[in-house]
Structure formats: C-alpha cells, structure tokens
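First, the structure itself, so that you have it in front of you.
Take a look at chain A:
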Amino acid sequence: MSGTMSVGAVREHPLPEGTEQPFPGLSTEKFAVWLFLASEVMFFAGLIVAYLTIRYSSPSWPVVSEVLNVPLVAANTFILIVSSVTMVLAFDRAERGEAQFRYFLLATAVLGTIFVTIQAVEWAELMGEGIHISTNLFGATFYTLTGFHGAHVSGGVIWVLIVTIKAFRGRYAKNPLGVELVGLYWHFVDVVWIILFTILYLI
Partner candidate 1 sequence: MDSETATISADGHGGHPAPTSFWRKYIFSVDHKVIGIQFLFTSLFFALIGGALAMLIRTQLAWPFREVPGFFPTSGGVMLPEAYIAMVTMHGTIMIFFVIIPILSGAFGNFLIPLMVGARDMAFPRLNMYSYWIMVPAFLVMLAAFFVEGGTAAAGWTSYPPLSALADMVPGSGMGQTLWIVSLLLVGTSSLMGAINYITTIVLMRAKGLTTFRLPLTIWALFITAILVLLATPVLTSALILLLLDRGMGTHFFLPDGGGNPILWQHLFWFYSHPAVYIMILPAMGITSDVISTFARKPLFGYRPMVYSIMAIAGLGFIVWGHHMFVSGMSPVLGVTFMTSTMMIALPSAIKTFNWLGTLWGGNIHFTSAMLNAIAFVAMFIIGGLTGVFAAATPVDIFIHDTHWIVGHIHYVLFGGSLFGVFAGLYYWFPKMFGRMMDERLGKIHFALTFITFNLVFFPMFILGASGMPRRLADPYQYEFLAPLQGLNQFMTYSAFVLFLSQLILIGNFAWSLFRGRQAAANPWQANTLEWATTSPPPHDNFETIPVVYRGAYEYASPLIAEDYLPQHRWLDGATPTTVPQPAGD
Partner candidate 2 sequence: MSSHQISRWMCIMLFLFAAACGGGGEGGAVEDDEAGASAVVDPATAGRVSGTINFTGTAPEPQLIQMDAEPVCLEQYDEGPFTQDVVVNDNGTLANVFIYVKSGLEELEFSTPTEPAVLDQQACRYHPHVLGIQTNQTLIIRNSDPFLHNIHPQPVNSRPFNISQPTQDMETERSFPAAEIMIPVSCDVHSWMSAYVGVVDHPYFDVTGDDGAFELPNLPPGEYEIEAWHEFYGAQTMNVTVGEGESVETEFTYEGE
C-alpha cells in the first residue's frame, strides 16, 4: 500500500499496481454492487411489466383509492425518502471521518424498520377487508409487488444494521467504502418504492 493514508485520499481498496486502470476511482466492490442493482432493476421490471399487462388487460379492476389506504402509504413513502436522506448524510459524515455518521446510519435503520412495519399494518388492514393474495388479480399483484419490495427493504435494514455495528467498532475509520455500498442499495430500494407507489397507489 502506498504511503500513509489520510482519510479523504483513499476511498477504496487499491487495485494491484500491475493492472490496467480503466476507472481509477472505482473499486471492485462498488462496481459489483452497481451490477447487482442492474439485475435487481430487471427483476422488478419483470414483476412490474407482469402487473401492468394484467391490470390493463383485465376487464374489471377495483378503484385503487377506495381499496387501499393511500394517505397512510403516502406518509410511509415520505418516511422512506427521509431514510434516504439520513443515509446520504451518514455517508457524507463517514467520508469526512466524523464519528456522528454512526447515528445517521442508526436513524436510517430505524426509519427502514418503521416503513416495513407500516406496510405490514397496511397488509393486515387489507386482509381484514378480505382481500388476500388469492382473492383476485388485484390482490395477487398487490401482495407480490409490495411483498418483494418489503423483503428487499427488510434485507436492506439488516445490511444497514450490520454496517452500523461495524461502524460502532470503528471499522470505517480509514475507509468508508462499506457505508457507500449499503447507501447505493438503499437508494435503489427507495427509487423502486417510488415507482411502485405511483403505479400501485396513484394511477
């Protein structure tokens, strides 16, 4: 490793000297997370295309605003957006080496958990009204899309918690790459929710 490392200078694992340096700033892990997100985009694209074709080819579709609790989920969307903001702040502080980034990470994890709980509440409400996954195509598509997104958010919360625990053990003092990776994933999950919120609740 070359010379002493000031926090700002080195952000990723250095690539071996003897390699071609096509993208000097890019580490293998970040590139891999971007690729993983590309495959996740295609996965959600498959589900969304299935939902849209089913919705616009089926003769009757329930009026969404009557069935779903749109105001509650709108608030929930806001919570997820805030959690993205706290994640950005977490990475920004981590990069500057300020220790308070750990609390922003914690905030993101808490907000994420709140989001998942509110979704679970909405599910319980909906099931109370007798709409289950097998009731009709509306139920099937709704539960599949929100279910898989919820699973991804839960996975994200677990990943953020792992990073937070490591942060409290001082793991990212020298190299905040881990925080950036979980941040990329979190923003992806947030963007997917914004799309899902629009096509499931608003139109």
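Per the selection procedure, all candidates are chains of the complex that A comes from, given by their letters.
What we mean here is this: a residue touches a chain if its C-beta (ideal position, glycine included) is under 8 Å from a C-beta of that chain, and two chains touch if they have at least 3 such contacts; residues count from 1.
Since this is a predicted model, take the numbers as computed values, not measurements.
Using the definition of touch given at the top, pick which of 1 or 2 touches chain A in this complex.
1
Spell out the part of chain A that touches candidate 1 in their complex, as residue ranges.
Touching candidate 1 from chain A are residues 13, 15-20, 22-23, 26, 28-29, 31-33, 35-36, 38-40, 42-47, 49-50, 53-54, 57-59, 133-134, 136-137, 140-141, 144, 148, 162-163, 166, 171, 177-178, 181-182.
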